[in-house]
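Right, one structure below, let's go through it.
One chain of protein is taken out of this complex; the other chains stay put.
Our next item is chain A:
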């Protein structure tokens, strides 16, 4: 048993071993479909996320596990129960793994210090979203074979993005160069220490990229004045059709979903030939099967 609290702390070989295992979980793969037969995986979603929850649920069921789906809505959390109380109650039912989504950065780390089963971070606050990064890396690896020497450009709200943090750590660990791009207000200090290069000039960065990963823009950030309007954001940092034509031939477009169509990504680009967005979703289940297998 081990935890997946973040990409931080995982070595390249460990990541690669996990991605190799995910290969075996692809349709027509060779993986044993019943390694979690008779076991329980608990999905604890303190914050809504249909996509990630469904993906973990499918992965667990395909391994033969029972899934306990717990959501914060209507639970005792709204009556003031602490995170640790909630988790201890669920742990008492005997799951092999807790899959946790929480709006506070570090919540899975707190839980991991107090439970005996595996803790899998399904996204914590603005910290990490490791399973997303692993499925992104997996998707790129399927296209490129290996990531060494490739450049991945991550565009948008880096400051609030757990996807960005996990991807910077994961992709650089696998040998890629990562460039983070967005308005200065949405670029946190210390990205270099995480391993990324930083730019505010999308048009200059775009032609160098082998893949462009657009992040979902949280529209409520506009009211906090991180940027003047979604219109202006889209003009400066949106991947529209004209911009996508400046990309290298063969360069890929990615998005963790759900997309604000026409804001960070033009519909024609999202659905275009470069887009691997639906592959990301499909690969997500295989990667999460591998995660559950490795961690349980």
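Couple of notes before you dig in:
Methods note: a residue touches a chain if its C-beta (ideal position, glycine included) is under 8 Å from a C-beta of that chain, and two chains touch if they have at least 3 such contacts; residues count from 1.
Definition applied: contacts and distances are computed from a predicted model.
Look at the chain that isn't drawn here: its UniProt entry, checked against "Branched-chain amino acid ABC transporter permease", "Dihydroorotase", "Homoaconitate hydratase" or "DNA modification/repair radical SAM protein", names it "Dihydroorotase". One of A:101, A:162, A:255 or A:274 touches the chain omitted from the figure, and that residue is A:162. Touching the chain that is not shown, out of A:104, A:218, A:240 or A:260: A:104 (per the contact rule at the top). The residue from A:83, A:119 or A:215 that touches the chain not shown here is A:83. The chain that is not drawn here is touched, among residues A:128, A:157 or A:264, by A:128. The missing chain lies against chain A, touching residues 8, 82-84, 102, 104-107, 109-110, 124-128, 162, 165, 188-191, 193-194.
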